[in-house]
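Excluded from the complex is one protein chain; the other protein chains are retained at their positions.
Residue numbering begins at 1 within each chain, and the chains themselves are lettered A, B and C in the order written.
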């Protein structure tokens, strides 16, 4: 139904945007192994996005590509965290840490969704996200405990994106009305933050002391970056409307 | 006529693309004075582009905006030099040096064009380009003779774009058939290169020893960057075809 | 006559203090803070609009926008110069902005998401700035007042251009019209908050007024702004997002609803939608430009040494 579809869009748009961001690392990573790893994560997220957008599209008779390429900027429902610029590797890892931990908490509950499709998507994704969080946490340790410079950069990466953490836990509509179909974001807050704090402290870093940036509703108050992301992502598809590829 | 219009496009597209590139420096320049200076140059170039595209458009009943926003990637005729990424300030200055010296040689001859409009545009632009070349040459001296790092970066900026110098002097069609309406690019080669060599040597730098990069015909063999430039430049106008702003 | 007496007389005469005049340390400090905050606002203010230079929907609009953002850099230069006459080097002011200690107008921590936001920023934000700044043209400190005169002239162009952007949109397609209304809805509240907190919460205002720096209270200026924009929004064919807004015959002013001051103080504290990003953008530009500035200094030293040598040779000869 419509509400479930709108929920699937929230999850799918997050995955799509982050995948798009991570894809830009390919051929630019600090090690060849990381080219492989980041592409791998990007590919997993793109996979999740495709399942979720395809599922959402059934409610409106639209394909994954209709939703990805022909929605306007203000129609996407992704959170600001995933739209942030890649920055340096430290910032990317900070974003990865937060998002993969959040996503892990989310999917490990969504496997019990009363919506069979969402439960199945979550089950498949969960195994992958397991790796994503491990990848991020390992790098936070390496960078946090590596050199002075890496510790400084890792900290500044965390500082740079931390103000967008709270948005992840906002019970935007239509989640509350979906009952056991969905997972309430606010219910993930404590466990996600606890686990994040643990890793950050283990890495000898500080949890940034800041409240959430204003405007956390996943609609109409998106980041300034979204327009740039979509300009690039959609340019070719829109130049040839109706074409198949 | 058609050939003159196509010539105006060549000149106009160069100015438009470089203006677009320089505009990205605003709020990112190394000094506040440079935010002003680079914006100023970008604005001058945009002005030239508008005159030239407007003039070109008269041949086809098109406006400057039709030509800027609704031509496809392969229809632009800009050279690869102006489409190169900004890189660091050294690379931007290298690009500025080459292009402004070339443009100065060009416009100081185009003022004698038998086409009154082109002659008038060149006369107006020439005064501005005078400042552009002075700005670039001053910076080449400062960076070349400043610190070890600045000299290294300035040199690497020159190395980075030098392979696109030759393309500026290629007599692409329809220039040859235009006679005294146009200026033959090949006729500018010697004087431009001599002047460039002089500044580069005065700055204690080396003229890069490389031939031109393959594919110098200003059509269909453009840079990989052009698509990205246009995706951003045209996105809003194309989202609202036919709208006025 | 002591410096202090002379200072008091100048203030009492409503005439001007100049850089070499004696002035109380608190006056100097307060001015440096205000002028540099104003300069910082111009600098950070380049970002939201600068974002749209590459995507402006027509070449004419692109040129106007580029010129506007360039003017903002220019205003920053005037203002830093004015502050420098008070004995604070520009580098110190940059450092304060860099380190996050300095304030700037909170409005620039809001994103410019759509092209219509560029219009709304011009019309509302520059509009509010003008209302704030026109009285500052008479500020008791000469260099500041004179800088404001130049700035106000340009700002009124900018406001006009912003209004024109919105006018084109509100008279364009349905989508353009909606974009314009949404932008006005988003920027109205933050623009009204540009005048600062309500008079009761604004302890510094009193002293500023006594020194003839500020001429009107925050609430007075805010009222003046609302009175100014109501007919303008009507001319645009758009509405302001305040159901309580209406003409009060008795007061001879428009009444308007209380603003969301919680949001205001949250943004001031650094929790604006883009507070971190604006500062990071500024910092990375500074960091990436460091080698250029060092080179410029090294080159200037080199040239002046050569000149000294030439001069010494000349004298020796």
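Structure notes:
Note that a contact is a pair of C-beta atoms (placed from the backbone, for glycine too) under 8 Å apart; a residue touches a chain by one contact, two chains touch by 3 or more.
Keep in mind it's a predicted model, so treat the numbers as computed, not measured.
Although one chain is omitted from the display, it touches the following shown chains in the full assembly: A, B.
Summary of contacts with the chain left out: across B:3, B:59 or B:213, the touching residue is B:213.
The chain not shown here is touched by just one of A:76, A:89, A:102 or A:169, and that residue is A:89. Although one chain is not displayed, its contacts with chain B can still be listed: residues 73-74, 80, 159-160, 163, 210-215, 220-224, 226-227, 231.
With the whole complex as reference, residues 16, 20, 23-24, 26-36, 39-40, 42-43, 46-47, 49-50, 53, 64-65, 68-69, 88-89, 141-143, 145-147, 149-150, 153, 232-233, 235-237, 240, 242-245 of chain A touch the missing chain.
In this text, only the chains that are shown with their structure count from here on.
The centroid of the Cα atoms in chain A and the matching centroid in chain C are 36 Å apart. Centre-to-centre separation of chain B and chain C, using mean CA positions: 34 Å. The multi-chain contact residues of chain C, meaning those touching 2 or more other chains, are 55. Of all residues in chain A, those touching 2 or more other chains are 227, 231, listed in ascending order.
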